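All protein chains of the complex are present and in place, except for one that has been dropped.
The block that comes next holds chain A.
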Amino acid sequence: MEKDQVNPDFKVVIIGGSAGSLNVLMQILPQLPAIKSFAIVIVVHRKSTDEQTFEELIELKSAVKVKQVEDKVPLLPGFIYVAPSNYHLLFEKNNTLSLDTSEKVNYSRPSIDVSFESAAEVYKNQLVGILLSGSNADGTNGLKVIQNEGGTVIVQNPESADMPFMPNNAIQNMIPDYILNIQEILQFILSMDN
């Protein structure tokens, strides 16, 4: 089935974060109107017990609809998808999402690097990768791959992050297209439907 590859005709915003990132997401997502031309995928490190609560919170506060991620769920513009805890989240060429329970990467599952790399391979220049607050090195390699594949890379300004290590690590190892404060990230996402 993956052989029937079609060029995705929509954009994907993939957001990775760890400690301190939920707070950032809750400043951004509730400000978004219903989105049309792109999908948002969120990969954050968290405890499995928080899982439902976070998705319910987004559903409650945001105008964008949340689609529950199950294996092989179609990825569609207009929706938010959140990587389930304890699985890596991967992207298939037929615009579906796959899950994987293989070894942790950067002590993490889901790993941001794994999802960024996989998304970059499928969505190429249609992909925007955003790395938020966190205290681990996950995400940096993924951002490099996104950039190599022609996608756009945004790193949260470490000065605006509760845990600056993760965005700092990215900035020290690559040149992001944008380094933005929380409100600027929101403006960037808002501009994507224009």
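Throughout what follows, a contact is a pair of C-beta atoms (placed from the backbone, for glycine too) under 8 Å apart; a residue touches a chain by one contact, two chains touch by 3 or more; residues count from 1.
Assume contacts and distances are computed from a predicted model.
Student: According to its UniProt entry, is the unseen chain "Chemotaxis protein CheR", "Sulfate transport system permease protein CysT", "Phenol hydroxylase" or "Nitrate/sulfonate/bicarbonate ABC transporter ATP-binding protein"?
Tutor: "Chemotaxis protein CheR"
Student: In the complete assembly, which of A:Phe38, A:Phe54 or A:Phe91 touches the absent chain?
Tutor: A:Phe91
Student: So one chain is hidden, and I want to know which residue out of A:Ile28, A:Val41, A:Ile58 or A:Val114 touches that hidden chain in the complete assembly.
Tutor: A:Val114
Student: Touching residues of chain A against the unshown chain: what are they?
Tutor: Touching the missing chain: residues 1-3, 69-72, 84, 87, 90-93, 98-103, 114, 118, 121.
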